[in-house]
Structures are given as C-alpha cells and as structure tokens.
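Okay, so here's the structure we're looking at.
Apart from one protein chain that is not included, each protein chain of the complex appears where it belongs.
Which chain is which? They are A and B, in the order written, and residues in each are numbered from 1.
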Amino acid sequence: MLKFVLRRILFSIPILIISSLLVFWGIRLAFDPTARYRQSRDAARVIAEKRKEFGLDRPILAQWWSWATKFVRGDWGVSYTTDDHVTSMVSRALGFTMQLIFWGMLISLVVAVFVGVYSAVRQYSFGDVLFTSLSYLGVAMPPFWFALLLIQFTSVWPKTHWDLDRPIFFFVGLHSSGQSGINMDYVRHLVLPVLTLSVQSIAVWSRFQRASMLDVLSADYIRTARAKGLPRRKVILKHGLRNALLPLVSQTAVDSAALFGGLVITEQIFSIPGMGRLFLAALQNGDVNVLLAWMLTGAVFVILFNLIADIVYGLLDPRIRVQ
Amino acid sequence: MADDPLLELTNLSVKFPTDDGIVHAVDNVSYSLAEGETLGIVGESGSGKSVTSLAILGLLPKRAQITGSVRFRGRELLTLSDKEMQPLRGKNIAMIFQDALTSLNPVFRVGDQIAESITAHRTLGKDQLSERVIDLLELVGIPNPKERANQYPHEFSGGMRQRAMIAMSIANEPDVLIADEPTTALDVTIQAQVLEVMDRVKDRTSSAIVLITHDLGVIAGVADRVLVMYAGRPVEIGTADEIFYKPRHPYAEGLLASLPRLDRRSGGERLHRIKGQPPSLVLLPPGCAFNPRCPHAKHNICDGPRPELVSIGRGEHKSACLRVNEIYADEMAVS
Partner (left out) sequence: MTLSDEETAPELIPIDKIEEIIEEMPEADEGDLELVAGAEPVARSQFRLVTRRFFRHKAAVISLFFLTVVLVMCFGASWVAPFPRNKIDLLAEIVGPGRDHLFGVDQLGRDYFTEILYAGQVSLKIGIAVGLISTVIGFAAGAIAGYFGGAIDNALMRFTDLFLLIPGLAILAVALKYFGYKDLTIILVLAGVAWMSVARVVRSQVLSLREKEFVEAARASGASSRRIILRHILPNMLGPIMVNATLGIAAAIIVEATLSFLGFGIQPPKSSWGKMLSDAEGQIGGKSAYLLYFPGLMLLIVVLCVNFIGDGLRDAFDPQAKH
C-alpha cells in the first residue's frame, strides 16, 4: 500500500515541475507585475526598481528556477499586489475552501446516492420522473446563474417583501461579523453556496447512480440473493448498493477537477475568501507567486483526491485490492 | 396433506409483453415431483426451461403474466406475495444458477454468503454458523474449507465456484432443489465432478431435484424422469428409460440422435442434426411448434390444432406428437 502511494506521488513530480514551468512562462508573458506602478509618481524609476526587485530582467528559465528552489524550501515568496506572505495567504484561503468542499461533497454524495437508488428501485414512478426532470434542469443550468437566482429568490426578495430584519440566507462570506464556529449563523451562510456547488454534481451523480443501480439490480447475484429468501430491502441495500457505489467512487475522482472549477464561481459570487477568490484576484493582477503556489496546492489536492478515491474503491471492491 | 405430491405444476404459462409482441416463454407446462425424485428438464435455449423454474420461486419480473398453478405440498405458490414466498425460498425450495461467477456477489466472502443462506431462515451462534459453513464446503468437496470460506468468489476456480453455489443452496436441506444448467458454464471434466457432487448431495439431503439442462448426456444416469420441452411447450414426459430408449416424439428423437456416441461406428457417418432454427416465441407457427423442422411433418395434421400431452401406453409416458401413433406404430406394436 505504501509503495503504491509513493509510486503515485513520484510519478506526479515531473508533471508538476513541467506544469509549473509552463504556467510561470505563460503568466510572465501575459501579465506585467509592474503594471500597477504605472500610475505612481516617477513611474519610470519605480518600475525599473521593481523590475530589478522581481528579477524580471533575467531569462525566464532563470526566474523560474529561483522561484522553484525557494518554493521547495518553503519560501513561497510574497504577493505582488498585497505584499503578504504567500504561505499565509494560501493557508487562510485553504481554510475557507476546505469547508466548502467538505460540505459540498458530503451533501452531493448523500443526496445523489439517495436519489439514484430511489429512482432505480422505483423506476418510472412519479418520483423517478420528477428527479430525472430535475436532473436535466440541473445539468443545463449555468451554476452562476443558479447562484444569482438563489440569492434573488430565497434571500433578497423575501427580505424586502416580508420586511425582514435580516435575510433568511446570507450570501456574503461564511460568518456574520463577530460570529464564529458552527452555529445557525454558519448554517445560514452555508446553505446558498453549498447548494450552488452541489447542484451540478447532484444532477450528474444521481443519474449516474441510478444507471449504476439499475445495472446492479439486474445482475445475477441479486437474483441469487432473492432466491435465498432474503427480504427485498436487504437485497437492495446490502447486495445491491455496495456494488452500485463502486462506479460512483471512480466517477467522483474524475469529476473532482470540475468541482474545483465550480468553487471559483461560488466563492466569487458569495464573497468567500477562499482559494477560488484568491486565484481570480491573482489572475487579474498577474501575481505569479500566488498563482503558482495556488496551482501546486491545487494539484496536490487533486492527486490526493484521486488517491483517496482509489483507496476507498479498493476497500469496497475486493477484486481490486492491492495485494 | 400427505397425499399431495411435493411439487405440482398445472398448466403453467408465462407470457412477456415486449415491443415486438407477446413472448410465450412457457406454454401450458404440467408436471409433478415426488419426494426424493429427480426430474430432468431438457430443451434448447429459449425452450422455457429456466423461466418455468423462476416462476416456481416467484423470481420473474413484474411484467411477466403468469397463469396456471404451482403447488408445493398442496399450497398454491403463484398467489403468494413476495413476503410470503421469502420463508420458502432457500429453505423449502432452493435454486442453483448457471453461471456461478455472476451469481455470487463479488464483494462478499464466500463463507459469508453461504452463512447468509442459513441466517435468512434461522438464528445460529457465530461458532455454530461457521462450523456449519465449513461442513457444507467439505460436503461439496472443496479442499481447505476453513481458508476458502474467507476468500472471495474471484479467488475460486469455475468448478469450485459452482460447488460453493451448491453448498449455498443445500444449506437448509431444501425439499426441492432446482438446478438450472449447473454444468453448462463448465469444462467437460469439471462437469463430471460437479455432477458427482450433486449425487452426493442427493444422498445426504434426500431432496427432490429438478435438473435443467440442454445436454442429454448430463441427464443420463442422474434423472428418474425426464420432461422434454420445445419452444416453451412440453413435448414429451416419461421415465428416463422411456425417453432414452423409447422416445415418442420426433424432437426427442432428434435430440438423442444428435448426441455424439462413442459406441457407434463412425465410418463416414455425419453428426445428425435437427435442421432449422428454433422458432421465435412471438411468432409461433399454428399447430405443433416443431412442425417446420420435423422430418415427419404432415400438412393438415401438424399445422392444425395445438397438440397436448397425451398418454401413450401404460404408465406416465406422455407425448405431444399429433402423429405419434402413425410414426411409432412399429415400436409401439412391439411393446
């Protein structure tokens, strides 16, 4: 098992190196980090100074190399825009993003599995048709528009029309000022962003789970289980579900990248200072240090994610277990 | 009631509505099974043999339209709800399926799956339970039963998997054991081993067995009585001896003749085969289903009324051939 994990990580390293070089090069080409100094007094001199400070005169490979050597030693540099230490920027942002991902994945998986299994067992019932229609809508709906509609209809409109003190659901950040911890205030902040994050995942995964469950329910071993005299519920939940979850586990690993994409929109609209927001701000300013740190952190997470998915899969399916 | 046969099917028919029309999977099948008896059901694929058995256990999909009667010790099964059937399944009537690789759940250990057969119907202590499982594995001839019980189906060989399935089905010493093509997915050498296991099982549990297969060779020496099916219909039923040595239906004859025999001279003789293809179960020809392929088919007789099983001679030997008396006149005159 350990060897498996190590091998995985080892193989990813060259890719990480090359990707970071490509991104570094691309951003250097497209963005000028001294741009914000153009408006200052004595711009020419300031810019020349900054250029020297940022090492912009050297060849790109050299610039990248100095960045890389510092990076692996833990010195992630300083942001061009905020002069903040990149490490603290990233870890702060990570905190927020982790919360979103955690709740988002949890809710998505639970709902998707439930809906999928229900739809498969009660195929063609009213519930199944309803869920299927909703899935079609969920997949076709642009997530950012969904977020805007949510804010409009569940938060702003009720507040103005019912003359409320504060909106039912909050849409800025994860806590009201002065609040912290897991409480009602937190939940009211979480609802809309988590919904936005999960709407597409639920739509796709529930259909997937439905198909997977239908496949499993027509398998021979289900027939055997029934022939043994087991009650229906046990047959479906014990014999069916475990097998039906396997494809979903693989699929979530594949879709994890899309989930990160959805994060950017969600954090932007709901003003949550997570990795997505960090990324957008850095991108707009060509803040190379932040962008690279962000990218590599993200890459590590994607790799981690895939690893976890593989391990879970092995736990569920004895045929795949690493001997 | 003591006089009731163990299992009795009367005029069992199963229809499936499909996009292309109604499929008559099983058409008017009747037979009875006595305690400890082995009945072999023979026929090509699509002859309705498996569907008949699934109907007995109530395992057909909801869209199946089932008519007729299936009585187990006098109790009507077709009207029972799924919940009412559960105590019977795996306990009084058990089934062995064809492909053990797909019929066993790949994510659970073999021992656990066998244990599940038992705990579905009664509670046993953990030790007692594992003892029983190991006993069963031993009975079906699986070496190292203790280790094997903790393994997964994909770690077993094909023959061993089938034996494990057998172990699972006899766990509660059922009165009726239905074996649906238990040897079809196996190599010939393994086939013999599995049949031998079934023999042993029969001795141990004195269950009545319904052995379904398309291979006459498997039936020989194992079955007491034989039912021959074609296109969902019964065409001949009798004792094993009667069917093998005195077949009274052209289809049964054809099946027997197409068995490759080691005891006949081969000199230039080609393998006999029954010409043509089995009919579509949606578009059956009028009259006898075998008519288009029958070497003895006669216009106006064989394409007229539907043949039913009719007694020939004494005893229980029945044939559904409309021309049985003419075709087998010589043989019948002798007997």
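Observations on the structure shown:
Note that a residue touches a chain if its C-beta (ideal position, glycine included) is under 8 Å from a C-beta of that chain, and two chains touch if they have at least 3 such contacts.
Computed from a predicted structure; not experimentally measured.
Checked against the full complex, the candidates A:55, A:95 or A:142 give a single residue touching the omitted chain, namely A:142.
From the set A:121, A:272, A:291 or A:309, the residue in touch with the chain omitted from the display is A:291, counting the whole complex. Mapped onto subunit A, the footprint of the missing chain covers residues 15-16, 18-19, 22-23, 26-27, 29-31, 136-137, 139-145, 148-149, 151-152, 156-157, 159-160, 211, 214-215, 257, 260-261, 264-265, 268, 279-280, 283-284, 291, 295, 298-299, 302.
The rule we apply is simple: only the chains that are shown with their structure count from here on.
Taking the mean of the C-alpha atoms as each chain's centre, subunit A and subunit B sit 55 Å apart. Against subunit A, in their complex, subunit B makes its touches with residues 57, 59, 82-83, 86-91, 94-95, 97, 99, 102-108, 116-117, 120-121, 152, 154, 165, 168.
Put simply, subunit A touches subunit B in their complex at residues 219-221, 223-232, 239, 242-243, 316-319.
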